[in-house]
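Omission of a single protein chain aside, the complex is shown with its protein chains in their original locations.
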Amino acid sequence: MSAVSPATKPVSPPTKPVTLERRSLLGAIRPSRAILNIVLVASAVFWLVPTIGLAIISLRPESLFQQSGWWTALTAPAQLTLSNYQTLFSQGLVTGGVLDSLITSLEITVPATLLVTIISSLTAYSLVFGRWPGRSVVFLVIVGLLVVPIQVALIPVVQEYRAFGSLTGFNPFGTIPGVVIFHVAFGLPFGIFLMYNFYSGIPKEMLEAGRIDGAGEWQLFRRVALPLGLPAAASLMIFQFIWVWNDLLVALIFLGSNPHYTLTIFLFNQTRTLAANYWIISTGAMISIFIPLIVFFSFQRYFVRGVLAGAVK
Amino acid sequence: MASVTFDHVVKRYTSDLTVVKDFNVEVADKEFMVLVGPSGCGKSTALRMLAGLESISEGQIRIGDRVINNIAAKDRDIAMVFQSYALYPHMSVYDNMAFPLQMQHMKKAEIDKRVKAASSSLGLGNFLDRKPRALSGGQRQRVALGRAIVRNPQVFLLDEPLSNLDAKLRAQTRIELQKLHRDLGTTFIYVTHDQVEAMTMGDRIAIMNAGILQQVGTPGDIYDHPANIFVAGFVGTPTMNFVAATVQDGVAKASGFQVKLPKALAAAKGTLGFRPEAVTDRITDPDSAMEMKVDVVERLGSDQFLYGKVGGDSVTARVDPRIKVEPGDSIKLGLDTRTLHFFDSETELALL
Partner (left out) sequence: MAEIGTEATPRARRRAAAVNEGGNPGGGWRDHLGSLAFLAPGAIFLLAITVYPLVATARNSFYDATATNYVGLGNYQEIFSTSSILVTFRNNVIWVLVFPFLVTFIGLVYGVLSERIRWSTAFKTIIFMPIVFSATASALVWRTIFDLDPHIGIVNAAIQTASDWVSPPGLYPVDTSSGQTVAGLAATGVSSAPKDSLESSSTVTAGNSIELGLIGVSPATLQLTGSQTAVVPTQSPGAVTGLVWRDFSPTNPTAKGQVLPDELGFAGLKLTLLRSDGSSAGTAVTDAHGDFLFGGVGSGDYKVQIDPGNFSSGFTGVFWLGAQSLTPTSSLNQTAQALLSVPLVDISMILAYLWIWAGFAMVVIGAGLASLDREVLEAARLDGAGEWQTFRRMTMPMLAPVLIVVIVTMLINVLKIFDIILNMAPGSSQGEANTLALAMYNFGFTGLGNWGLASALAVILFILVIPAIVLNLRRIRG
């Protein structure tokens, strides 16, 4: 005999539960909740201390710096002041000053980022959707170039710049374009890799339909691949921006004796002076951190995606 | 005793999301019970509660006489075959099957014996060293089965094990699973959304919808005596015909035909239900004969199904495959009144 249960009017099937149980299936060692939180809070505090310390140092006058540690300001916040920032900014755009260095950094970072993204997209497009032989070999070469250290290129590029200078009269060494060119070249392997992986996920049929309709390669690139590739391009731009903004070595070498500095060079120079200048160092460092922080917090998701793409295939 | 009892079991995620509502089923020892229903009906959740992978919000689950609500999954003496098989990707077939026994701290010799026995009965003897990624879908499924078999559990749980297989392999494996059940003599609880699997494999079927148990019974019971419209429409292919009808003086009147009801009903209107095989080209009762305007004809060699309109209602009929019918024809069909169903606002079965 069948058991019958009263059936009510069928309700539409419930959707998958939004909050599943917080059952950890990772099977790691299970400390108690309290200990776990203590450990992680302590870690978080430890991680924040350096940045907060730097911020507070930059908000204290230099005289206080030698007398007492920045942590004393936590109990005496009245001593905090913006005078350091005011001093630096009041210098205005004096060459070699903070604001001038900020602008120089921008002048290098923005073009480098844009160029890398555009050229990477073009190259990746050709590698994925082109039909010429030898594509896979070229891609492997680019993958090989991913970890090549810039040290192997520094001296010869200086030599090349010189040669170029004697040929055309413009020696990129010591100029901003000289720095940008180098950054673009060494940003390309990663950029191409990132865009290649993304474009590989686009079904070839999309472009084939376009080809049948008579579109040329440039149109296909501009109107299909590029818009579809925007998320990956965004990740690349942000990753590249922060990378170039924070660079020291390339700018140090290729700006040569240029009176304009990047922010990183500006900071580096401060460590070479013998004067007690932590107020400049801390304030300058805070200013140099400011822009990447904004980029990071605005585009966190894209930045993390870029980082992950570099690490995991 | 490896009977399984769900006693007023409820699963609630948040106050307004209850996935399993007052579930009551008794599975007898050694029985092959199938939980079937559409996606999201709660069948997998019920299974997982039994396995110990979900907590039980209300009610009790018992294996034999033992209440297992608060017993850890590994101590319930239950083995489960997952829909995706969930094989350990970094271990060989041998290690996959040996793992649960290692967790029980069984001696190596004993483990080896059991693994070899299970793998040879499943035809995996030559694959013991392979890793899962080097196996076909069917082979992987057998490894998953083997992993469960070596444990000699009291209850076997299977969560849609055939859905990842192609049609031919599916039919084959269906038979093998039934044989396995016979050989092992263990209680099997099997979850699927496919009513064909349910009908062919289960000793009994429990049909669920939206978290509520609709009916429990043998396949025959479910097919011949569906408790409500949902069960009636869920089991059987093609689906049962449902036609709105009014009742007057013991006669049910639909828009295109009428039929005398075998017994008196309290309702004045409702839904008439009859399976396609009840509508044939043989007219035994001229009073309930109907005229169909045929839309689509399906010839399957052994069967012929006509889809068309009777009056204002859509009806499916199963006629003799030798009859020549074309779309657009009108054909006179007869209704077998012995297998008639009547449903009143989906709650009641009033006939047969």
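Just so it is clear, A and B label the chains in written order, and each chain counts residues from 1 on its own.
In this section, a contact is a pair of C-beta atoms (placed from the backbone, for glycine too) under 8 Å apart; a residue touches a chain by one contact, two chains touch by 3 or more.
Quick caveat: nothing in here was measured; it's all calculated off a predicted structure.
A.B. asks: Return the single residue from A:Pro61, A:Gly144 or A:Gly201 that touches the missing chain.
C.D. replies: Of the listed residues, the one touching the omitted chain is A:Gly144.
A.B. asks: Pick out the residues on subunit B that sit against the missing chain.
C.D. replies: These residues of subunit B touch the chain that is not shown: 51-53, 73-74, 78-80, 82-84, 86-90, 99-100, 103-104, 147, 151.
A.B. asks: In the complete complex, the non-displayed chain touches which residues of subunit A?
C.D. replies: Subunit A touches the chain not shown through residues 22, 24-30, 36-37, 39-40, 43-44, 47-51, 53-54, 57, 65-71, 119-120, 122-123, 125-127, 129-132, 138-140, 142-157, 159-160, 181-182, 184-186, 188-189, 192, 216-218, 221, 242, 245-249, 252-253, 263-264, 267-268, 270-271, 278, 281-282, 285, 288-289, 292-293, 295-296, 300, 303-304, 307-308, 310-313.
Heads up, the rule we're going with is that only the chains that are shown with their structure count from here on.
A.B. asks: Rounded to a whole Å, what is the gap between the Cα centroids of subunit A and subunit B?
C.D. replies: Centres of subunit A and subunit B (C-alpha means) sit 54 Å apart.
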